[in-house]
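Removed from the display is one protein chain of the complex; every other protein chain stays in position.
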Amino acid sequence: MASLITCPHCGTRPKEEFSIRGAAAPKRPSATAKDEDWHRYVYVRDNPKGRYQEYWHHVAGCRRFLVVDRDNLTHEVFGVTDASDFERARTAG
Amino acid sequence: MTSYRLAAGGAVNRGQLLNFTFDGRTFRGFEGDTLASALLANDQMLMARSFKYHRPRGVVTAGSAEPSALLTVGNGARREPNARATVVELYNGLVAASQNRWPSLKHDFGTINNLLSPFLGAGFYYKTFMWPAPFWERLYEPLIRRAAGLGKVAMQADPDRYEKSWAHCDLLVIGAGPAGLMAALAAGRAGARVILADEGFRLGGSLLGESASVGGMPAADFAGTVIEELAALPNVTLMPRTTVFGWYDDMVFGAVERVQKHVASPSPDLAVERLWRIVAKRAILASGAEERPLVFGGNDKPGVMTAAAARTYLNRYGVAVGSRVAVFTNGGSGYRTAADLVARGVDVTAIIDARPQSADPMPEGVRVVRNGSVVATKGRHRIDGLIAERSGFEEVIACDALAMSGGWSPVVHLMCQRGAKPVWSDEKQAFLAPDIGKAFLAAGSAAGFDRISDCLKDGANKASALLRDLGFAAYEADIPDVEGEYDPSFAPLWYVPGAKDKAFVDFQNDVHVGDLGLAQREGFRHIEHTKRYTTAGMATDQGKLGNVNAAGIVAGMRGVSPAEIGTTTFRPFYTPVSFGALAGTVRAEHAAPVRTSPLHNWARKNGAAFVESGLWYRSAWFSREGEKSWRESVDREVLNVRANVGLCDVSTLGKIEIFGRGAAELLDRVYSNSFLKLPVGKARYGLMLREDGIVFDDGTTSRLSENHYVMTTTTAYAAEVLAHLEFSAQTFWPELDVRFVSSTDQWAQMSLAGPKSRTVMSRIVQDDISDDAFPFLAAREVVLRGGLQARLFRISFSGELAYELAVPAGYGEAVADAIMEAGRDEGICAYGVEALNVLRLEKGHVTHSELEGRTTADDVGLGRMMAMQKPDFIGKRLSMRFGLTAADRLQLVGLKAVEADKEIKAGAHLLKDQAKPSLANDQGFVSSACFSPSLGHHIALAMLKSGRERFGERILVWDGLRGSEVMAEVCSPVFVDPDNLKLHL
Partner (left out) sequence: MRYSAYSILKQALSGNRLWKPAWREPQPKPHYDVIIVGGGGHGLATAYYLAKEFGITNVAVLEKGYLGSGNVGRNTTIIRSNYLLEGNNPFYEFSLKLWEGLEQDFNYNAMVSQRGIVNLFHSDGQRDEYARRGNGMRMHGVDAELLDRDQVRKMMPYLNFDHARFPILGGLYQKRGGTVRHDAVAWGYARGADQRGVDIVQHCEVIGIRRDNGRVTGVETTKGFIGCDRLALAAAGNTTTVGHMADLELPIETHVLQAFVSEGLKPVIDNVITYGAGHFYISQSDKGGLVFGAEIDFYSSYAQRGNLQTVEHTMEEGVSLIPGLSRAKVLRSWGGVMDMSMDGSPIIDRTPIDNLYLNCGWCYGGFKATPASGFCFAHLIAKNETHHVSRFMRLDRFERGYTIDEAGKGPQPNLH
């Protein structure tokens, strides 16, 4: 993974074109959510060893945020999704 | 000087004589020689000194694993330390020198360490040099450091070029020996895109040094025919002189090609080294096997080398490594070396075989000592004999070289760089490549095969398997017959007991068997501990020769299998790689891209001094004749803007075009203040927070039409703000219809500021820009006289009546020239970022000096920008945390020096009058400071504990670092025109 990413819009591109934002699992709480939820969202990370969903920004390409589904121990990539699709899917599901 | 070059034979070009020097003496070699083979041919066996004990050393190998023969090659700025003589390709004019010796290679004062060695065992330094405490840094350590290192680096700028490239292939074959050649051939004939990379300057690997015949011709010739065929295939790329040094994620391999390291004067049109990132769908590791040295007393002396090395010097370079060669072996390789030497007329004095018996064919006329061992070698700068032992009896055997063979270790380095550990095989008595899946396979002797015929077959088979996987039609390779190959199998022998001298495991770092034993006794039993404590395997060869022996010896000491000991971790780089190759072109002035404003040339014409600002060069100030210091220029510019008018290039500010029906909503959520109701034709100052409630960036956003906004950001945060907007829109609120594009480079933007700015601007712009028609914060498209479409904003950073005019980048210089012309009678001047900074400081406007990633809106007096009535905006919730709203936070204030001529410097801290400097007394710090020409004294912005309650207080500005203390009065951060009267002229 960490060398090449297959962007759903641009194809397989080198890591150099991306900037990595961090964990995609935390979902921004609603305006009415409790303080603890906001704290967790901003500061608490599940940080699992293994399967991991992470925001990658294709800054030197389509400038879309992608969710890269990967293993952070083997660096294998299982899939790459546009972050908006990811967000819509989790909001719906 | 005896010549050890044989009359004939070898793959050197005897018609091409090459002159070179070593330690000042001139020698001759042939084209096709390595530095080592040429030195050996010239009877120069002594080549180096070891690291710790400064023992005399020659070559141990004929390849890249060489631990001993490290030389400095080249001179001046091209000097390269620690070059392995065994892989340096000889060229005419090569200059080589020995290293780590004083005063000379033959007479090295450092040898004294060898005499002191009983006191210098593994880790001795951890146990002493502690008393008295200050002596470590003053005495002991300087002495140790003087002894540190091997070669000297020139520390001059590199005169040569480097470059980087990508390559893509179906199959990467690493190593062009028997397995690699057949793999490449099979894949090449099948039509796959193949890259065949080999570290050597001649492809062929071990075939170049073997006496067997392959396909009915000498092995080296066979290699030649295969390479010829491969070279003719358009789908095959041959890469000699290319070391694959690392295996990275996604089958990306790092490799370095030595393009011009073998020429005396590199062409400036070519790189000397080229870094390749090779993306391979499949790869084969055909890196061969390394022959193990035997570990016996005095096994390090010049003249002792591996049997394969002796064979390679003989067969490939036509060099006899001695005139009377002894062999010490535990397997077939020693016999083969003896046979090859005898066949070429070199005297072999004895084969000492550690095994009681073997089926290896005995070369005619050579004495074989079975069940024997070597316990010592004699001689200093080159051995002149050895002491052999059998059944308790010792015998001195005269010899001037000793070829040793301790068996074979597959070279599995690259396959183990990503976490997998090699696996011990009892059958092979070696660590084999781990199973790491189907994309990357070891082949040939790297996979544990030992005969040439098996390696040829395995190479073809593995390639075919990988190609089938990629959908290529299976290709049946025709495997050539091999005649006269030998059986390289061996019986394990980790070390030879009864050593009468140190028996070395790591030659370069001088780690001997006794050190490994000491490490075990002292509890450094894990192989990583053993390594780190003794330094075995930490030399420039990274333990290529010694590590397996170390594991075997430690296993023996502990009475366990080497499987239980394992290996230390394999990591890049397979062999050392120059900084230069990895850096490529990114160096010196090209360390980062240069961004220049569309008004750069305008600024230059007007006398600008430029300053780096991130990637940008911004105009800092504009000197005029007679001005002796930058301050004079800046003061003049500031006063002129306050009194008349000035023009400043603000093109570097980030500009982001925002489109869409959801743009207003998005802006309202990313800014802390309200944006929903911003009318078309208006600009608004906005503050952006991070989600943790801390200020992120500020700037203005203007609504140009219903669904089109343009945002400005600070120069420093332009990229981050765009990413932040995209992140917010794409991940938080994908339902919003909004798009962004950076237009920073598309617009030349200039700020025209000062009481006369309207007068000047109205000479440029066709539209009515009277205060009524174009009031403060108006923002619209306008038409310039002459018809150019432009954007005009009535915004001000200086506090003066001001406009920002944006024109398409290509028109920037012409428009700026026109403005200067139009303003000439009004006394216009160009002003730079220094003056801009003074103007904003006088006005109390904050920049990232204040918004430093830890400040809240309230801290900098922008609490009113927090529209808490909005249900949500980024940073809203966490901005309410206790720590972010506490009363004792640092708050923005102004400072005025009590004595007008005293300077306040940014970075000073604040203390209550009379308070001693201490963390507990620390009241804050000066964030920005300048001399205010408008006020005639130094002013500053500062962050002060509960600062807004403390206007009028006298405070000490403490700058211990630069030795100054200045009394200042705390005041409002707005020094000039606090009621903003000048904005609304």
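All chains are identified by letter, namely A and B, in their written order; residue positions are counted from 1 within each chain.
Here, a residue touches a chain if its C-beta (ideal position, glycine included) is under 8 Å from a C-beta of that chain, and two chains touch if they have at least 3 such contacts.
Just so you know, these numbers come straight off a predicted model, no measurement behind them.
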(message) Can you say which of B:G24, B:P118 or B:G392 touches the chain missing from this structure?
(response) B:P118
(message) Among B:G110, B:P434, B:G556 or B:P576, exactly one should touch the missing chain; which is it?
(response) B:P576
(request) Touching the absent chain in the whole complex: find that residue among B:R367, B:R468, B:R521 or B:K677. (result) B:R521
(request) Out of B:V12, B:L884, B:L944 or B:V976, point to the residue that touches the absent chain in the complete complex. (result) B:L884
(message) Tell me which of B:D269, B:E364, B:E427 or B:E589 is the one touching the absent chain.
(response) B:E589
(request) By the contact definition given up top, give the residues of chain A that touch the hidden chain. (result) 1-3, 14-16, 19-23, 35, 39-40, 42-49, 52, 54, 56, 70, 72-75
(message) Need a quick check: the contact residues on chain B for the chain that isn't drawn.
(response) 51, 77-82, 118-119, 121, 124-131, 133, 136-137, 141, 144-146, 148-158, 162, 164, 246, 248-249, 252, 254, 275, 277, 417-419, 514, 518, 521-526, 528-529, 532-533, 535, 539-540, 542, 569, 571-573, 576-580, 582-584, 586-592, 594, 611-613, 690-694, 696, 848-849, 852-854, 878, 881-886, 905-909, 917-919, 921-922, 925-928, 958-962
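In this text, only the chains that are shown with their structure count from here on.
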(request) Could you please state the distance in Å, as a whole number, between where the Cα atoms of chain A are centred and where those of chain B are centred? (result) 27
(message) Per the contact definition, I'd like the list of chain B residues that touch chain A in the complex.
(response) 166, 248-250, 252, 277, 279, 419, 691-692, 719, 723, 726-727, 730-732, 734, 871-872, 876-878
(request) Could you please specify the touching residues of chain A with respect to chain B in the complex? (result) 1-4, 14, 19, 21, 24, 28, 30-31, 35, 38-39, 41-42, 55, 57, 59, 63-65, 74-75, 77, 82-84, 86-88
